[in-house]
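Let's turn to subunit A:
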Amino acid sequence: MCECSCGGKTKTDTLIPMVGVITDIRTETPDVKTFRVVGRGGKKLFEHMPGQCAMVSVPGVGEAMFSITSSPTNTEYQEFSIKRCGTLTDYLHGMTVGEELTVRGPYGNAFPVETALKGQNLLFIAGGIGLAPLRSVINYVLDKRENYGTVDILYGSRSMDDLVQLKEIQEVWMKTPGVNVYLTIDREQEGWDGHVGFVPSYLKELEFATDKTVLVCGPPIMIKFVLAALGEMGFEKTQVYTTLELRMKCGVGKCGRCNIGSKYVCKDGPVFRCDEIDELPPEY
Partner candidate 1 sequence: MYQMKKDRLTELFQAISGTKDLFLPLRKCDQTNYGLWTPEEVFDLETLKTVKSAKDCFFPQSEVLYRCKTEDGKISIDPQKLCDRPFVVFGMRACDVKAVEVLDRVFLSEPVDTFYAARREHGTIVSLACHEPEETCFCRNFGVDAAASGADVETWIIGDSLYWKPLTEKGEALTESLQAVLEAADGEASACEAEETVAREQEAIRGVIEKLPFSHLDLSRFQPENTMELFDSPLWEELYKPCLACGTCTFVCPTCQCYDIRDFDSGKNGVQRYRCWDSCMYSDFTMMAHGNLRTSQMQRFRQRFMHKLVYYPANNDGLYSCVGCGRCVSKCPASLNIVKVIKKLGGEA
Partner candidate 2 sequence: MQVEHTEFRPKIVAFCCNWCSYAGADLAGSSRLAYPADVKIIRVPCSCRVNPMFILRAFQRGADGVILCGCHPGDCHYTTGNYYARRRMTLLFSMLDYLGVEDGRTRVEWVSAAEGVKFSATMNEFVAKIHELGENVRLEDLRCKN
């Protein structure tokens, strides 16, 4: 694994990254790009589970945690959907295919796809770039379709242009039997004949039955209102999973900054069941 000059003599610390090569860049929206990354030999960097994250870095620029948006069932590469919003992401958006970066991970827990979610009807609710971690689960579920019940996907964004992975949504997810996709955008827009409105209100309109396990990810304000709406609709907190994001440096629960109470988002999270979050101090 280690590609350093030590020749495999030292046990590599988890803080030492691997070199990754960008093999594909897709422009999803004006400010989101999806990067496909493999190891130098062309192989996948590591195995992960849906919901897990990795530290992506450009030496001299910065390092940050990103959720892995590709499914573990993909045996060739990992993908990261990255929104441009800071120093590192700005730099990443300027990179081209063939350039190298460093990756370490995977870190954190995963959605319980092989335990609690197995056999369940699933409802995915995502907003904006919040689709990134859920896409990993959705594709995992679609690839192992027989293990899960119905799949409903509710995805909203600011505008038509801000819908991430639209091509895959339309060409794969919408065409998979037993999968219902509901798209919405915040404001009316020319050329859009779908639903218009915020995700939480659309959710209430859709009147889902409560026999589903819900996976939510999106901006904090959306999560807040979605959770409230789910409560009104009769969902229990134990039926809802979400994934959190805080400032991280080490990724292994040691650098001390991504804690919410005694839990570290990088190690004990990022996936939490909503009743677990309720027991934590409201600092996220």
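Criterion: a residue touches a chain if its C-beta (ideal position, glycine included) is under 8 Å from a C-beta of that chain, and two chains touch if they have at least 3 such contacts; residues count from 1.
How were these picked? Simply put, all candidates are chains of the complex that A comes from, given by their letters.
This is a predicted model, so every value here is computed, not measured.
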| item | value |
| --- | --- |
| In-complex contact partner of subunit A, selected from candidates 1 or 2 | 1 |
| Sites on subunit A touched by candidate 1 in the complex | 2-6, 10-17, 19, 59-64, 85-89, 98-102, 245-247, 249-250, 252-259, 261-262, 279, 281, 283-284 |
